Structures are given as structure tokens and as C-alpha cells.
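Would you mind keeping the following structure in view while I ask a few things?
Not every chain is included here, but those present sit where they belong.
The first chain written gets the first letter, and so on, giving A and B; residue counts start at 1 in each chain.
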Amino acid sequence: MDRSSSYSQWLAESYVHKMVSQHSRHAASWRRLQLAQAKLKASSRTSALLSGFAMVAMVEVQLDHGMSEGWLIAFSICTTLVIVIHLLALMVSTCILPNVEALSNTGHSLTDMNDFGEDSLHDRMHCYIELAWICSTGLGILLFLVQVAILAWVRFGLYTRNAAIASTAIILPAICVFIAFGITFYRRIISHKYEQSTRNIEELEAIASDLGNGTTLRGGVHIA
Amino acid sequence: MDRSSSYSQWLAESYVHKMVSQHSRHAASWRRLQLAQAKLKASSRTSALLSGFAMVAMVEVQLDHGMSEGWLIAFSICTTLVIVIHLLALMVSTCILPNVEALSNTGHSLTDMNDFGEDSLHDRMHCYIELAWICSTGLGILLFLVQVAILAWVRFGLYTRNAAIASTAIILPAICVFIAFGITFYRRIISHKYEQSTRNIEELEAIASDLGNGTTLRGGVHIA
């Protein structure tokens, strides 16, 4: 008899069937967890780097009484904004990342998977994670570019206006390129998520029809 | 006969049953351990970064006899507080993290799991871990923001008061945003833990009822 082959087939199909029926729901949640963890890590590294640059600029730059007040005010505002934005991102990341990492390291068994189905912590804090990431990546880098332009004015303004004007003439198009990339990237993400949801719905419908067809084979193995 | 299928079923259910009956108690302890380890790591990284900034500010900033005494006193107090708070967090993290990491790397077998049931070291030191984390993340970042404001006064105060006032006008709302986020985050954590405990109690009750129903199948395999 072909018990061995049908047993192995039954084992394989039961396993696949069980995995697939839970797969869509848990895999989406698992992927969101991994994405949150990767975003928080990337944002904390970038924030640490850029806030370090801003601190060095604030502490080390040599000021002079000949500098115009306007540029000093602008430099002060800009540097403070950069440090605040990046420390906000760093704080959110340091608060939420331990919880996400702990979930990621322990949430392997099926019983834990239930936590993903019922709003886990990282799903509730999702808007904060997105906020931290946009601050650090988008707004933070933009503000840092502005600070580079002001730094050029503060450093070179005493000696030659043209150097500062040339630096600003490079920063302004760069800011436009950054904003354009940010918008394009955001629209791609939205459309990709829409397509993924559509595909998930189609998969679930396929599984539902398979469930109807699959009961015969399982019963056959039991009887044999 | 279907010994193979019932044997595999018995094996699977025994394994699941054994895991689940211990799962709730040990998984909660394992998750607390992972959370403590992740918190200590995050807090030690942030503390090293911010204490480095404060040290650089203290050593490198150029003072002048024209500076008002008040701001020098404020700068001195603030910088010292930042360094002290972050070194406290760093010390707690360096004391406790090796013990937590050693537990995390060795506590895999069922015999070690007993340690988690009876108050492990990291559970007793739990209040210190929380203290270190709040110091580093919450209080430490707040104090660092205050230091940035004072640094602006020390750096720009000689040249133009408006730059320093503008910087302070950005820091004060930022401090409010930080405090608001800290309170919101703390309340979300508390409510999430409450819901988790409620769900655990429900799970234990479900397992208790399953235990009553599951003995028949186990006895069946033994006889066959």
C-alpha cells in the first residue's frame, strides 16, 4: 500500500494548510513588527549622527562681533531645531524600540501570535513610530541642510559674500530634490500597500475554496 | 491501523500541551528578561552619547570674562547634572546588564526555567532597571534640552540676546512635547500590561478546562 506516500503527503499538506490559514494574518503582523524595528534602528542611528554634527557646530564654530545679528539668530534657531527634532526621534526610538525588540525575540510560538492579532503595543504606538521616523529622516535631514547653508553664511560671510551665496545656491535645489524624493517614495509605499492588501484578499478567497476541496483527502488518510 | 497518524497526533498534542501549560508562566518571565536587556542596552547607548556631548560642551566652550555670572552658574549646574544622570544610568546598566545577558544566553532548558518562576535577579533589580531607564531616556534628554538652551545663552549671549531668546523659545515648547509624549507612552504601557494580564488569566482558565477533556486521547494511545 502507499501509506508512506499518502502519510507524507498528508503531513505536508496539513502543515502547509495550517501555516497558510494563519499565514496571511500573522505574516502581515510579523512583517509590520520587523519593519517597525528596522525603522526605529535606522532613525536612531541617523539622529545620533546629525545631532552630533549640530552639537559640534554649536560648540566649536568661532563667532565674531563683526557678524550680522540676523545670521546669528538664524544659526541659533536652526541648530536648536535640528537638535530638538533629532532628540525627539531618539527619545521615541529609545522608548519604543526595547518593547519591539522584546516582542521580536520572543514572539515565535503560535500562542504569542495571538498577541499580534489583538492590537499589540507596536500597532498602537504606530503613529508615534511613523512620526519619529519622518522627523528623523525627512524633516531632520531637511533642517540639517538648511543649517549647512546658514553655517556657510556664518563661516564665510565675514570674508566673502559670494562663498555663502554659492553655498545657498546649491542647498536650495538640494532641498527641492529631497522633497521630491520624499513625496515619490511616500506615494510608492502607499500604492505598494494597496496592492498587497488586494493580493491578500485574493489569497484568502483561494484558501476558502481550498478548504472546501481538502476535506476528502484528510478523511481518506484517517480511514486507510 | 492508524497508529502512525494517532502517534503523530499524540506527539504533537503532548508537545503543544506541555508547552502551553508552562508557556504562560515562563513566557511572561522570558519576555520580561528580554525587555530588561533591551532597555539596558538602549539606555547605555543613549547615555554614552549624551554624556559625550555634555563633556565636549564643558571642555571646549570658550568662556569670556564678559559673560554674566548667572549663565555661567546655570551652565555649570546643568552640565554637571546631565553628566551625573547619564553616568548613573551607565553604572546601573554596566552592573546589571552582564547578569541579564548571562541569564539570557543560558536560560534555555526547562530546568533553568524554574529560576524564572522564583524571583530571578533581574526581577528583584527591576526597580533599578526602570530607574536607570527613566533617568537616561526621560530625565536625561530633558536636562540635555535645558543644557542646549543654556549653551545658546553662553555662546550667543555676548553677541546678541535675540539669538539666545529665539533658541529658548524653541526649547520650551519642545520640553512640553517631550513631557506630553512621556506621559502618553507611560499610560499606554500601563493599559497594555493590564490587558495582557487579563488575557493571561483567561488563557489559564481555558487550559484548565482543556486539561479535563484531554486525558481520554492520551490514554487511548497508550492502550493501542
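The criterion applied here is as follows: a residue touches a chain if its C-beta (ideal position, glycine included) is under 8 Å from a C-beta of that chain, and two chains touch if they have at least 3 such contacts.
These figures come from a predicted structure and were not determined experimentally.
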Overall number of sequence copies in the complex as this file defines it, 2 displayed: 6
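Throughout what follows, only the chains that are shown with their structure count from here on.
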Using only the C-alpha atoms, find the rotation that maps subunit A onto subunit B and quote its angle between 0 and 180 degrees, to the nearest 5. 60
Complex contacts: residues of subunit A adjacent to subunit B: 3, 7, 10-11, 48, 51-52, 55-56, 58-60, 63, 65, 67, 69, 72-73, 75-77, 79-81, 83-84, 87-88, 90-92, 94-99, 101-103, 105-106, 109, 111-112, 115, 118, 121, 124-125, 128, 221-222, 224
Which residues of subunit B touch subunit A once you look at their complex with the stated criterion? 2, 4-5, 8, 19-20, 23-24, 27, 30-31, 34-35, 38-39, 41-43, 46, 49, 53, 56-57, 60-61, 136-138, 141, 144-145, 148-149, 151-152, 155-156, 159-160, 162-164, 166-167, 170-171, 174, 177-178, 181-182, 185, 188-189, 192, 196, 199, 203
